[in-house]
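What you see is the complex with one protein chain gone and the rest in place.
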Amino acid sequence: MIEVLLDLLLALALISTAAAALLSRDLFRAVVVFIAFGLLMAVCWVRLQAPDIALAEAAIGAGLTGVLLLDAVSHFRRGRSRKGHGAGTGSVPEEER
Amino acid sequence: MSTPLLFALTGVLLWGIGLLGLIGLRHLLRKLLALNVISSATFLILVGLAQHHGGPDPVPQALALTGIVVSIAATALGIVLIRRYYHLTGSTALESTVSEEGHGGEGRSHE
Partner (left out) sequence: MKSPAARLGVLLLALMLTALLGRSVWQLGMLEPASELPQLLQENLSASGVEHPVTAVLLNFRSYDTLLEIAVLVIAAMAGISMARTRSLEDPELRTSDTLLKALLRWLVPLMLLLAAYLLWAGADRPGGAFQAGAMLAATGVLMRLTGMPLGFLRPGMLLRIGLVLGFALFLLVGLASALAGEAFLAYPPGLGKALILSIETLLTLSIGMILLALFVAAPVNNASEPEEGER
């Protein structure tokens, strides 16, 4: 009984983190929530009795992909603020959807 | 309903969310995130369906492992391409060639 509850909770958490990662306004927050999604997937794989995939998802899916994306996001932010000052648009840079 | 089937159905929902994100979002990095969500959903469906009746099955697990490694290689290459594209054009969304009403043929990201 408690296992069914745990699985339902895990499934719900997966769907909500995925939706939050894709719908988030701030790009940095989207990437951070995506890393959380990767870690929840790792727990899912353990629940599915697939420990090899859990190891790989935690290391590769959450870890390396997260680092790559954070690097890219920080570069976009740096470039955007530089371009904003150069072009004279003094308003707060907006994130498009 | 057993645990693997529940996760396979969760994978179906995730697949739908990822597909909506891939088509609907404009920023290229967000499209890449949506593509990764679709990949994870596919692996969930693959392993969940296969293990529904029999229990842990090594063959789809090996396929999912292969898929995870290939998907990070594709993501890394995609990030290199997106950063080059941003460096060369200054925009983070693909230009639209379909003319919107009154806006001409270009869709820059910061408009």
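As written, the chains take the letters A and B, and residue 1 is the first residue of each chain.
Keep this in mind: contacts are C-beta pairs under 8 Å (C-beta built on N, C-alpha and C of every residue); 3 or more make two chains touch, one makes a residue touch a chain.
Quick caveat: nothing in here was measured; it's all calculated off a predicted structure.
Considering the complete assembly, chain A touches the hidden chain via residues 51-52, 54-56, 59-60, 63-64, 67-68, 71-72, 75.
Residues of chain B in contact with the chain left out of this view: 5, 8-9, 11-13, 15-16, 19-20, 23-24, 26, 45, 49, 52-55, 57-59, 61-63, 65-66, 68-70, 72-74, 76-77, 79-81, 83-84, 86-87, 100.
To be clear about the criterion, only the chains that are shown with their structure count from here on.
Between the Cα centres of chain A and chain B there is a gap of 12 Å. Partner chain A is touched in their complex by these residues of chain B: 3-4, 6-7, 10, 13-14, 17-18, 20-21, 25-27, 29-30, 32-34, 36-37, 40, 43-44, 47-48, 51, 55-56, 61, 64-65, 68-69, 71-72, 75-76, 79, 82-83, 86, 90, 92-93, 109-110. Against chain B, the residues of chain A that register as touching in their complex are 3, 7-8, 11, 14-15, 18-19, 21-22, 27, 30-31, 34, 37-38, 41, 44-45, 47-50, 52-53, 56-57, 60-61, 64-65, 68-69, 71-73, 75-76, 79, 83, 94-97.
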